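Excluded from the complex is one protein chain; the other protein chains are retained at their positions.
All chains are identified by letter, namely A and B, in their written order; residue positions are counted from 1 within each chain.
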Amino acid sequence: MKGRIFSVVGSMLLLTVCSKGNQSSAAPAAPPTAAPTNEPAAPAASSAAGGTISGKIKFTGTAPKNPTIDMSEEAACKSKYTTTPTEENVVAGPANALANVFVYVKSGVPAGQKFTPPTTPVVINQSGCRYHPHVFGIMVGQPFEIDNSDPVLHNIKAIAKANRPFNVSQPTAGMKTTRPPFTAPEVMVNLECNVHGWMHAYLGVRPDPFYAVSKEDGSFTISGLPPGTYTIEAWHEKFGTQTATVTIAGTETKTANFTFAAH
Amino acid sequence: MTSVAHAQPHAHGGGDAHHAPMSFWRKYIFSTDHKIIGIQFLFVSLFFLLVGGILAMQIRWQLGFPAKPMPGGGLLPETMVSDGHILPEYYVQLVSMHGTFMVFFAIMPLLVGVYANFLIPLKIGAHDMAFPRINMWSFWAALLAGLIMTASFFVPNGPIRSGWTNYVPLAARPDLSGVTVGQMLWCISIVVLGLSSVMGSLNYITTIINHRAPGMTWFRMPLSVWALFITAILGVLALPVLQGAAIMLLFDNVLGTHFFDPAAGGQALLWQHLFWFFGHPEVYILILPAMGMVSDIIANGSRKPIFGYHSMVFAIIGIAFLGWIVWGHHMFMSGMNPTLGSTFMVSTLLIAVPSAVKVFNWMGTMWRGNLRFHVPMMNAIGFVSMFTIGGLSGIYMAATPVDIPLHDTQFIVAHIHYVLFGGSLFALFAAMTYWYPKMFGKMMSERLGKVHFWLTFVFYNMTFFPMHIIGMGGQMRRIYDPTIYNFLKPQQPLNEFISYSAFALFAVQFLFAFNFLWSLKFGKKAPQNPWDDNGLEWSLPNPAPHGNWEKVPNVYRGPYEFSAPEAGDKDYLPQYTKLPTDRDPVPAPVPAGH
Partner (left out) sequence: MRWWLPDAGSTFAGPIDGLFTAILIITGIALVLVEVGLVTFVIRYRGRPGRKAFYTHGSTRAEVIWTAIPAVTMVALGLISNHYWVLIKDKKSVPPNAYRLGVHAKQFEWQVTYPGPDEKLGTSDDFTVRNQLHVIVNQPTAVELTSEDVIHSFFVPEWRLKQDAVPGMQITAWFEATKTGEFELGCAELCGMGHYRMRARVFVHTPDEYKAWVAQQAAGGTE
């Protein structure tokens, strides 16, 4: 980890929770430039000003080609794409920027400290037989909503260890299911659809609001951190994890860049 | 000791025969009286019959109108019904629990729990069961099992999603089925129920062997008792196999064993062998008592001795024996060695023989009779005609090549319902009406009973007969929405027709429920022998007192001496009536405690 120090007023990051509103724009993503258009629900809990960690995530080497998805037996999904859709295992931006990396504070937050989860739900939408978003975070105790925008059956199987696994289905378009909140931190909970074997999503469950998912340009920001020394972990579904240590002294912004090796 | 005419009741030291007045709790709740236990089973299993029926209605809604929201669906939690639409996982739970409730908690306890308990001592001339307390525990265990099973609706992720047959690895792997607690509760409930069944069965067997009245030889026993005796033997041998399998399944789910998980060295087909090794005898547990009681009722209604009594007994034994070597016919498509399939096909086809013998003997009984069409008789004739269809449709699936297109389609659904509804349930309507006066001292309404029979008969056939057709068309079992298949779409009007018929069939059952409950209070008081029958039970007042007889009557003849020449102007001759030519049987030694 190489950190450069900037001094910026820590600001609260408010991200829109995407649901119905931008489904249409979410659907026809043509790889490899596809980006998760639904951004993760913001950790809106911490309102106190604090330190910020931001950075860029890159990878070295050549990104593996995402496998194409044969949607020929799912006409309703296929029609949402203009080009052949692919999986989203490695979503790379310009200059080897790496999107869909889950960055979170692994340790350093005082154990006794409690954070109130937001009451706005985190929404995952199934559209075009893919998950939107593909990687996202949620707080323990925060509502979780699953939407289906496809007129086909999806089942949502959550493979979890610390939390109770579940497996529910949505046979028709327009269905919304609100799940009971997750009860324990877990990185990551895997979501999959067994009707469409290519559908995978990854969900980081955290007890605090200090997490982010890298955007298409590889950038991420975690803000509102109280002073302290933190271990930051970056998780990618194909490239594994990397950690860094960051010390926050006040309302400052520190940088944590990660570089994964493509394989 | 010769008993004399003026002997006071207390002169005969029957421990169970005479009792001081008991508290309500001892008399009706923690009762050891076989009749009260039978009645307890009756109410509990009728409740579960209703539960099973409600589940069936939801299944029919989904199959008839797959895209439409179910009326009243909003009352159910979002994990089952979303915006009024039944969810696929709830649909699978519906079919699984409908089967489970109907087989284990409705039909089986109705036939065995109710009528083995109620009839055996009364019909063989015993004061009570051999082990009255075990009998009480048997009821409470069954109730506990039913409550555990019901509880699985209220746990996270709900009840089982793998069919009442719980095929593995689906049932053994929570990650694949999505069921966690529900699966454990199913296993535990079945183990408890098996315990109840084994306790009951041992009791029935012991009672029949040891506690028959003087003169009640084996071949003077009514066919109902014969059938219940053989059923009890099946129960005591079959249920433990299921219990064992259920415990293995429980271990797979909870302790991480891999009996049934091929990914870890287990065997997927092992469960099917164990389950059906129990399951096929179970099918006969669900039909033999019905056959026995129908035999009694048809002889009574025909006013004729049962035709071919001995061959009827041997047919029961034959069915029970063959029932042990046919389980593989549930597995013709499972990948089991085809040569094994050939063997099971032959044994399965052979089971048609004793079944046919029984049908022909019932017809022989009616032949040249003087038929009385009381409600039990009508339902018994309904049983014969419907069981015949169920039996014959079994031949299609027994013939292995024909089974290939029909296996696991609605055709098998039609078949099991012709046997379990057309067979067992019609027999139960007959039996409930027939022995109602003995249970409650009142008669059920004859007119309502007849209306119920005819409406049930018509709607029943409208519901289940078309299932043969949609099964031939290829509609698979347990699918949530047939209309996604092009080859099933044209059949959808028939599916709708079946659903409408099923709703009507369900509605009509409330006539029976009303008749049953209304007659408890307002029914006509029953005469002592309302059906002019020969059985020992009719020598007692209605309802029979605790302990049954002061002194057990002597038995002078078989149970079916209707229209016997020596009966004079009556057309029946009870087993306990002593004619001048009859000699008293040598009294059997009184067993200890009686």
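Quick note on the criterion: a contact is a pair of C-beta atoms (placed from the backbone, for glycine too) under 8 Å apart; a residue touches a chain by one contact, two chains touch by 3 or more.
Everything quoted here is computed from the prediction, not taken from an experiment.
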For the chain that does not appear here, which of the shown chains does it touch in the whole complex? A, B
Contact with the hidden chain (one of B:74, B:156 or B:493): B:493
Sole contact to the chain not displayed, among A:66, A:167, A:242 or A:257: A:167
Of the residues B:469, B:504, B:520 or B:540, which one touches the chain left out of the display? B:469
Hey, which of B:254, B:353, B:517 or B:579 is the one touching the hidden chain? B:353
Even though one chain is not shown, chain A touches it at residues 70, 72-73, 84, 152-153, 155, 167, 169, 194-197
What residues on chain B make contact with the chain left out of this view? 87-89, 92, 95, 161-163, 167-170, 173, 176-178, 262-263, 266-269, 302-309, 311, 333-335, 338-339, 341-342, 345-346, 349-350, 352-353, 356-357, 359-361, 363-364, 366-373, 381, 384-385, 388-389, 392-393, 395-396, 399-402, 404-405, 407-409, 469, 472-474, 476-482, 484-487, 490-491, 493-494, 562-565, 571
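Throughout what follows, only the chains that are shown with their structure count from here on.
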Gap in Å, rounded to a whole number, between the CA centres of chain B and chain A: 56
Where on chain B does chain A make contact in their complex? 67, 78-79, 82-83, 85, 87-89, 156-157, 174-175, 177-178, 180, 480-481
Can you name the residues of chain A that touch chain B in the complex? 153, 155, 157, 159, 164-172, 175, 177-178
